[in-house]
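For this view, one protein chain was removed and the others were kept in their places.
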Amino acid sequence: MMNLSPQSKDALKTEEYWINMGPQHPSTHGVLRLVMRLDGETVLEVVPHLGYIHRSMERMCEWDVYPQLVHLTDRMDYLSAMMTNWAYVQVVEKAMGLVVPERAEYIRVMVAELNRLSSHAMWFGAYCMDLGAASAFFYGFREREIVVDLFETLCGQRLTYHYVRIGGVSKDLTEDFVPRVLDICETFKRAVDEYEALVTGNVIFQQRTKGIGVLSAEKAISYGCGGPVLRGSGVNFDLRKNDPYSVYGRFEFDVPVGKNGDCFDRYQVRLEEMRQSVRILEQAVKQIPGGPSMADVKAIRPPKGEYYARLETARGDMGVYFVSQGGTKPYRMKFRSACFSNLSCLPEISAGWKLADVVSILGSLDVVIPDIDR
Amino acid sequence: MPAPPQPFVLSAFVVQLLLHPGAALSGTVGPALKGLLAGVGVGDTGYNALVALLCFVVMSGFVTVTALVLTLAERKVAAYFQNRKGPNRVGPWGLLQPIADVVKLLQKEDIVPRAADRPIFLLAPFIGMIATYMVLAVIPFDQGLSVTDLDLGVLYITAVSGLGVLSILMAGWSSANKYSLLGGLRSAAQIVSYELSPALVVLSVVLFSGTLSVQAIVEKQSAQWNLWHMGPMGVLGMLIYLTAGTAEINRAPFDLPEAESELTAGYHTEYSGMRFSMFQLAEFMNMFIIAALTVTLFLGGWQPLGPLRALGVPGYLWFFGKTTLVMFVIMWFRWTFPRVRVDQLMKLEWKILLPLSFINLVLVALWAAAGVGK
Partner (left out) sequence: MGLFVWIRDIAKGFFSLLTGMGVTIKEFFSKDVTQQYPDERWRMADRFRGRVDLPLDPLSGAHKCTLCMMCVRACPNDSLEIVQSKGADGKTRVLDKYIYKLGTCTLCELCVEACNFDAIRMNHDYEMATYDRQELTLILNEPASRPRQA
């Protein structure tokens, strides 16, 4: 009889091996390269390699004047472009003490929440497709298409909006905007119910996401995660409530918080966030005042100093920091990207799981690689 | 004195061929061919050999046409599940799309990796096709219309359907590629495990029907199909068979060996052109076989639904109609559910399906002993 225990001389020799996933890969949501050390099917170590889409945006920001930099932020976290625009614009306005007209604030809130809806709808589709349920991808995109069509009518583009500008928004709302927003609210209420019916109770989906990739609350805070990743781990922190900016203080909405910090909780937090965004939209549509949509601002010349402001994008806590020397161009611009901090917890939470789980965990973190690489 | 030969009327023969092909072939064509060969001087052995050759040619034609139609059907069904149209440019409703696919695959370069184990690499697709043909040989399409009617048909099917594993293992091993090897290993484990529950379920049907011959099992369902004749065990048995069958043919939600979102294309990564299409053909024909076997064992094969017998619809139309319905259900599974992870796959078989099939067997034995099947 052969003794197959590891100590004996007849033992089966196994060795660990390195495997490379990406940068071209259907599941890495962009050009992310993951180098993994595996033992059989179990992942022991994950090393993300970044930089495949580094375009030196922060350096580009030192060449142009402030209003010309807004369109660069579109291309960072392109799935929540309105919010990324707003993050940059917010810090410049804070530096200059600029007062934005109230109508513009309401418009910004509305487009930001619409963008959150479309981003989460797409995330849902991409996540389900990573897990194998290909039809859900099309359902998510079908809903996203409705929001993107509305944006096309509003600002002219479907992905790189360049709409939220320093001092307000670039164009006022069209006539059909408000009725279409109300239609979108109805559609998304039904859509989120459909997604829940299709996927949430599904035993296969639950086995692929429950208990997988657990991120504890302390670790989430220490890694600097934000957004649904942080809230899925049980930390009740949402910048719209804890550090309210713009007119968010006037709306009534809940912040969904998970319990265990696994993939399933992050998934549920995002679905619930979609419902809360619909609530905010319905209230904003009722409260929006008339007036100008852009402040009367001449030269954008923030006074000398360092400024920082942050905003809750669909992915997390996006911060923009810049140093001004009193001129029309920034001296140094730094973007604290939400996805970079969210991705940094991947090596820790995916160690010990199987290869298929790494795909699930990465999908639940909802990373957009251009935001990491800038 | 032997009966005078019946006059051969072409129209009557065509009608009989359309309504009762089995009787037409064995009653008219068979003796005519025998007589022809006897006139030339070829005896029984020659006749058998010629019949075997003709059957092979007809089955090859059938396999090719069915597999081509299935590729188009899969794409159209997937599209309709996903709110889109599927191929509709090449010919009306995309009917010529399979021809375009075949032409495309035929003109591709046949790449064999230099490090690959050449004889095994070249042989692997054909072994898969051989297994498929062998199972198709005993499936009855109508009364008396099967390539052969073995007394041990069911045992033969269980034995031969395991040959597919060989082909996958050969493909995975000889490809000299880490991902192919992983895919091949996963698939081998999966198929071998999922041989067990279908075998037990089939055994329960055999126990109930009292015969191992496939044709006889179908004939015994002339009054009631096994699905309800076997009581609730019929439903349970069919569900187990369908689930395990889907896992045996590597289709979603059990398509880990081909999980594109994880490890490229699994065991057939390195195959191109016609060799790749042989794998695809084998996969679609396996789907047809699982559906055909489900129909044969539980849904009455070519038997019409009791009350509708009077309509006079020929048996093979019933057979193909039911098989199409079951294939639609198998496709429905694929486009709805996420993928199951490897260890969860094994758990499903060993801890859920196998015990359930044992319970099913015992219950059917009690049901049959109580005299229900007589």
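Order of writing sets the chain letters: A and B. Residues in each chain are counted from 1.
Quick note on the criterion: a residue touches a chain if its C-beta (ideal position, glycine included) is under 8 Å from a C-beta of that chain, and two chains touch if they have at least 3 such contacts.
Given the structure is predicted, the values throughout are model-derived calculations rather than measurements.
Undergrad: Touch partners of the unshown chain, restricted to the chains that are shown, please.
TA: If we consider the entire complex, the absent chain touches A, B.
Undergrad: Which of A:69, A:284 or A:300 touches the chain that is not shown?
TA: Considering the complete complex, A:69 is the one touching the chain left out.
Undergrad: Identify the residue among A:16, A:45 or A:152 that touches the chain left out of the display.
TA: Per the contact definition at the top, the residue touching the missing chain is A:152.
Undergrad: Specify the residue from the set A:97, A:201, A:249 or A:290 that touches the hidden chain.
TA: Only one listed residue reaches the unshown chain, and that is A:201.
Undergrad: Identify the residues of chain B touching the omitted chain, counting contacts across the whole complex.
TA: Residues of chain B in contact with the hidden chain: 79-85, 239, 332-333, 335-337, 352, 356.
Undergrad: At which residues does chain A meet the chain that is not included here?
TA: For chain A, the residues touching the absent chain are 64, 67-72, 75, 135, 139, 142, 145, 152-157, 160, 162, 170-171, 174, 194, 197-199, 201-204.
The rule is short, and it goes like this: only the chains that are shown with their structure count from here on.
Undergrad: Whole-Å distance, chain A centre to chain B centre, using C-alpha means?
TA: Taking the average C-alpha coordinate of chain A and of chain B, the gap between them is 46 Å.
Undergrad: Which chain A residues qualify as touching chain B in the complex?
TA: Where chain A meets chain B, its residues are 17, 19, 26-27, 41, 128-135, 137-139, 142, 198-199, 202, 204-205, 207-208, 354-357, 359.
Undergrad: Applying the document's contact rule, which stretches of chain B touch chain A when the two form their complex?
TA: 78, 81-84, 178, 252-253, 255-256, 259-263, 335-344
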